[in-house]
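Let me give you the structure first, and then I'll get to my questions.
Complex shown without one protein chain; remaining protein chains in place.
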Amino acid sequence: MAVMEISIVPIGTKSPSLSRYVAGILNFLEKEKDIKYQLTSMGTIIEATSTEKLLSVAAKMHAIPFSEEVKRVVTTIKLDERKDKELTMEGKVKSVEEKLKKN
Amino acid sequence: MAVMEISIVPIGTKSPSLSRYVAGILNFLEKEKDIKYQLTSMGTIIEATSTEKLLSVAAKMHAIPFSEEVKRVVTTIKLDERKDKELTMEGKVKSVEEKLKKN
Amino acid sequence: MAVMEISIVPIGTKSPSLSRYVAGILNFLEKEKDIKYQLTSMGTIIEATSTEKLLSVAAKMHAIPFSEEVKRVVTTIKLDERKDKELTMEGKVKSVEEKLKKN
Partner (left out) sequence: MAVMEISIVPIGTKSPSLSRYVAGILNFLEKEKDIKYQLTSMGTIIEATSTEKLLSVAAKMHAIPFSEEVKRVVTTIKLDERKDKELTMEGKVKSVEEKLKKN
């Protein structure tokens, strides 16, 4: 189980608004199997059973803006993988929240 | 109005679990004025009226693990600032969701 | 042609020194074909003919610390790809330096 955060930034778009590109990428993610994902205001967080699966999804997401006349894309990816216990989007947040309650 | 994502990683902790450090940082954020924040599974997203305010909060967050016998901290920050319209955590997500509905 | 920067951070290593892990990863890179790479003080920059190649190398690099009793790895990747002209590590720096000379 691994968790990835990804943010895809098209460069050289006339407008500073990027939401239509993000929407196009989310349309792709909706059809992708064997992943969970969550849109945040700074990127998309994706959970899958392996790093290989996550990076394969990342490569497809990164390619999408090129099909819409974009000439350059800068993509930032953060991978978090742990072998000693299950790592999930939900579990990571819960683990912090439990420690907050104890204080 | 600017939005920042920040992730603080203590290095050389005996355990691979970092949630107690994240909880310590969130305790600090709770008392900080003039910001909004949201914990995600990959970092913390913070909104404030200026980049200077955000980076001043970032410097304080980055310093917290050093007070708990940590010797090295790697912090990743992403700043998003826009001058032509208001940029908020909520507005950024809404803007994408509106485009998704239209499709 | 695409360029990637990658930084691999093992978590829960008792020591704050990570250079032996970085050295292990560079030993792997030396044997990898069809790439160019450069070690910097903040990561490794790699150039290859496609994003797929770069991400396949990234997956292998990310897996290396797990073979040395590390239980958690956080990897940050930045991909820069451009379709309207060749993008190389050398060309990107040269392009900035030419603009600096003109000023």
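We just call them A, B and C in the order they show up, numbering each chain from 1.
Assume a residue touches a chain if its C-beta (ideal position, glycine included) is under 8 Å from a C-beta of that chain, and two chains touch if they have at least 3 such contacts.
Predicted model only: the values in this text are computed from it and were never measured.
With the whole complex as reference, residues 9, 11-18, 71-72, 74, 76 of chain A touch the missing chain. One chain of the complex is left out; on chain B, the residues touching it are 51-52, 55-56, 58-59, 62-63, 66, 71-84. Within the complete assembly, residues 3, 5, 7, 16-17, 19-20, 22-23, 26-27, 38-43, 45, 76, 78, 80, 82, 84, 88-90, 92-93, 95-100, 103 of chain C touch the chain that is not shown.
As a convention for this text, only the chains that are shown with their structure count from here on.
Centre to centre, using the average C-alpha position, chain A and chain B are separated by 17 Å.
A straight line joining the Cα centres of chain B and chain C is 25 Å long. In chain B, the residues touching two or more other chains are 16-17, 76.
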